[in-house]
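A single protein chain has been omitted; all remaining protein chains appear in their positions.
Note that the chains take the letters A, B and C in the order they are written out, and that residue 1 is the start of every chain.
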Amino acid sequence: MNLDFTAEDEAFRAEARAWLNDNVPRGPRPTEGQAMRAFDLAWQRAQYDGGWAGVSWPTEYGGRGLELTQQLIWYEEYARSGAPEAALLFVGMNHAAPTIMARGNEAQKAFHLPKILKGEVAWSQGFSEPNNGSDLAGLTTKAVIDGDHLVVNGSKIWTSNAHLSDWQELLVRTDPAAPKHKGISWAICDMTLPGIELRPIMIMTAPGHHHFNQVFYTDVRIPLANVVGEINDGWSVAMSTLGFERGTASMSEQIRYGVVLEKLVDMARERLGEAALKYDEIGQRLAQLRAEHAAVRAMTYMIVSRSAGGGAMGSEASLMRAFFSQLQQRTRRIALDIIGSDSLELPDVDPWIRPYLRSFSTTIAAGTSEIQRNIIGERVLGLPR
Amino acid sequence: MNLDFTAEDEAFRAEARAWLNDNVPRGPRPTEGQAMRAFDLAWQRAQYDGGWAGVSWPTEYGGRGLELTQQLIWYEEYARSGAPEAALLFVGMNHAAPTIMARGNEAQKAFHLPKILKGEVAWSQGFSEPNNGSDLAGLTTKAVIDGDHLVVNGSKIWTSNAHLSDWQELLVRTDPAAPKHKGISWAICDMTLPGIELRPIMIMTAPGHHHFNQVFYTDVRIPLANVVGEINDGWSVAMSTLGFERGTASMSEQIRYGVVLEKLVDMARERLGEAALKYDEIGQRLAQLRAEHAAVRAMTYMIVSRSAGGGAMGSEASLMRAFFSQLQQRTRRIALDIIGSDSLELPDVDPWIRPYLRSFSTTIAAGTSEIQRNIIGERVLGLPR
Amino acid sequence: MNLLPNPEQVQILDAARSFLSAEAPVERLRPQHGQIGNHDARLWPELAELGFLGLGLAEAHGGVGLGLPEEILLYRELGRQLISPAILGLTLAALLAARSDDPALLNAIVSGEARIGLATPRGAVTLGPVSSGAFHLIEAREAAWAVAWTDDGAALFRTEDFGAAEDILCMDSHLTLERGRLEACEPAIWISAADGDLPRRAQVLIAAYATGLAEAARDMAADYAKIRQQFGKPIGSFQAVKHRCADMAILAEVAWCQTVFAAVMVQNGGPKATYHAGAAKLLATDAALKNAAQNIQVHGAFGFTADSDAHLYLKRAHVMDFLGGDLRSQKAALIGLAAAL
Partner (left out) sequence: MNLLPNPEQVQILDAARSFLSAEAPVERLRPQHGQIGNHDARLWPELAELGFLGLGLAEAHGGVGLGLPEEILLYRELGRQLISPAILGLTLAALLAARSDDPALLNAIVSGEARIGLATPRGAVTLGPVSSGAFHLIEAREAAWAVAWTDDGAALFRTEDFGAAEDILCMDSHLTLERGRLEACEPAIWISAADGDLPRRAQVLIAAYATGLAEAARDMAADYAKIRQQFGKPIGSFQAVKHRCADMAILAEVAWCQTVFAAVMVQNGGPKATYHAGAAKLLATDAALKNAAQNIQVHGAFGFTADSDAHLYLKRAHVMDFLGGDLRSQKAALIGLAAAL
């Protein structure tokens, strides 16, 4: 047990800090639309040009190929520098590319990986369907093989930023007769293909805030060359993606939240006075949150420690995810109690209210807290299904 | 909607208050053993002699036959007077007797009801079994008919105060081949019969605190004359009992808790100062508890309003039970935070720590909070099983 | 003693329910891409005609001559249907006008012609014969008047008294919101808490409205849990969802029972009314906030969209929480009172 970083690690930290200090975009990130897309792609390109794109990607694909400890250092420095989330690129960098690396063929790798890394394209995820959210394997979007194409018909939903994406990782049912996990294929879908239509879905944070889409596929012809892995083996392909999603990529978000909390502590001290805060119910809740955010960092370090040397993320990582998703909500909620009645306002520059409203998605996206607790009960504790 | 009590009700309230004022035993109630039994029986006898025993019992059985509103008034005055709980008589007065009234024959009524009412006997309940707690209908204690007797073999558990009781309401399986709700019988068991053995079960509140028992039955011969209702119809007999249990008898407990809470408020004011309490986390929790205890009274009044005119307690009453059982725990828990480190002590006169420890049973006894919430989901909201 | 509505009260409830569900379905707030503001003021003349704007006013003042128990039956339905809280401005202004004998204003309110907004304090303010401080004006943009209240009493101001009010987007985007400020301003009408129980009445009305929100969220969650299927069965058959819905049912029942109790206590007067009104406001806004959040969770990703009504209950619950003082200040007030056993 130690928290000693090697001299090499410390040098790496200094280098990362210096580069971030010089290069992080200082203006506010646009919150939607083409302006957001342009911002995120440009920031990705800047990281690429600086040699910092793809810290977790192997060097053979142009990434930096960092050990987990250095990835952790990078994400710590990234969060502390105030660097933007670049959420639009999350699917490409952390779902699609790792899947293609693991299961794609050489042509797929050569074509897609550089575009993703350089910030030339955005990807979205076509997994959930209107009738299958938690029960992903029950998906029914159909694809039949016609010559050297898949012909896709059906609909996907909750596809974040599909309207801003060039490509999509798409799960389709290619064998309706097989058991539900055995008839699925994983395909790369060009979002400009004929037969694709989007219905924008507005989210609750503020009027006209477009984030999700429903995507309709009518006789969409995807070349068979775009299938990753074998036909009907898409479930196992998708599972490798999900494993990666739950890896290091969320570290910066966890670290960022510690900074958010300290802003709240400062606000509370200013409003209530430092001495009065001690036994005040707001002060007591903030102290609990401070301890919990400290623990999130400790849990992240523990996950890195467990995984160091190439081990996979254990099922223990599910404990941290479930904890952190609820902690985000508690952290966002207390902002309103500190701010008081001005919480009714949605100002243009809004560090608190929209993020509060947005936090309702943290216990829904990437597995509801119900599903997460099923997983913990069954896989960590060995309880019966 | 009104809170106006009639002149008759007000007169009744004055009468009840005056009688209680003169007659409530002033010494502390012994917490266990024969001393407790003697105390509870004597207090029951005093109520009987005063004409106050069995406020909910019909007059034909010697009760006072009060309307629900006057029962409410009685329980309010009872709680405010500081009258003891007399928990030992709860099963006899509120389970066994109502069941015998509803389903017993004339001989059973004539023999048992007066003894219960006059405080001559104590009853216990032989329902739960080692392998069947929440799933009561799965009980396996066997009874076969042999001449004019049932011969009982098996075991019951969690029988509160079986060691202090004369009689027991006992559920046995008389037809193992029938569907599980159809082969059960409800019998009156004399606790002095040969073949009955008790294993005391200590509870967690303090060393040597004997409350529960496991009861073993070996070839215990109960006269068939002691079966209430028809053989194999015991499930429906038991259900009529449970319905009554959830009736008015718990009112005084709900009202008593409001008094408990105000003692805590006084302690907190003394310890922290009245002004400091406002935004202190203890003050804020106490305020929430105050509101919740006010609501418990309002809910009780609402239940009485709904049931007035002879209607049965609706399934809405389950909402109050589930709420109150958790509220008791929250109320008892805050005592430790107010008292601070002296909570480690179990003094002889102990209004706080033993009751806190005891409160862990409130979400277990009479249906765990899990079962209660199943009932609310299914019967109140109509959700599927 | 009977906390159930009597036959006359049931009639009022039924009338309110059938009018509102026909004329003001919640879907009216669900245009294609989000909306700012609402058109509920068009309902005022019709509500006036049905007598709902003068329920608690004496007949001599053009009202129906009933009281708070009847008003909470109406307000619960108003909450269920997410009617603009400007209606609270009408109810309170009518009481102010009645007590200060202003028949012209009274008539404008009871007929449904007047528009009255709400002015809610931003931090500490002075409310009285001379009033000062910063306020939020809610639903006041097209109103000539706004009502403000604190524990000290209630006042009616002209909206122009608040100076050059500044428009701000409201978290609950179906409501207009402005910032305004009073500078040593004399209200058109001022009634101190000692002279009238308006602040307490406001609390109970908010409690009733918030109970309506909590109930609507509960019903929406339970209805969805019955039809939404996952893993081959309705999600309501999973204990995680079932128990979540059960908790929502408990909170709504707690809120309603205490609100009814408080309404009768306030109507009867007496020293415990403040305690019970505060408890009702606290429990009902707590229930509204929690149930709204749980309802979103039950709906999954759909609950997070503007296509679902789930978020509307959450945002309105926050508005109701801040009206008349949030949970934190309600608790601080309640713990300072004498016991009400």
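Keep in mind that, in the parts below, contacts are C-beta pairs under 8 Å (C-beta built on N, C-alpha and C of every residue); 3 or more make two chains touch, one makes a residue touch a chain.
Model, not experiment: these values are computed from the prediction.
In the whole complex the chain that is left out makes contact with A, B, C. Per the touch definition above, the residue from A:286, A:344 or A:364 contacting the chain not shown is A:286. Annotation: of B:12, B:39, B:52 or B:158, B:158 touches the absent chain (contact as defined above). Against the chain not displayed here, subunit A makes contact via residues 1-5, 9, 69, 72, 80, 258-259, 262, 265, 274, 277-279, 283-284, 286-288, 290-292, 294-295, 297-299, 301-302, 304-306, 308, 316, 319-320, 322-323, 370, 372-374, 376-378, 380-385. Listed here are the subunit B residues that touch the chain not shown: 128, 131-135, 138, 157-158, 200-204, 206-210, 212, 281-282, 336-337, 340-347, 353, 357, 360-361, 363-365, 368-370, 373.
Listed by residue number, the positions of subunit C touching the unshown chain are 238-240, 243.
Quick note on the criterion: only the chains that are shown with their structure count from here on.
With centres taken as mean C-alpha coordinates, the chain found closest to the middle of all protein C-alpha atoms is C.
Here A-C and B-C were compared by C-beta pairs in contact; the pair with more is B-C. Centroids built from CA atoms put subunit B at 53 Å from subunit A.
Rounded to whole angstrom units, the spacing between the C-alpha centres of subunit B and subunit C is 39.
Chain contacts: subunit B has residues 279, 283-284 touching two or more partner chains. Within subunit C, the positions touching two or more other chains are listed as 241, 328.
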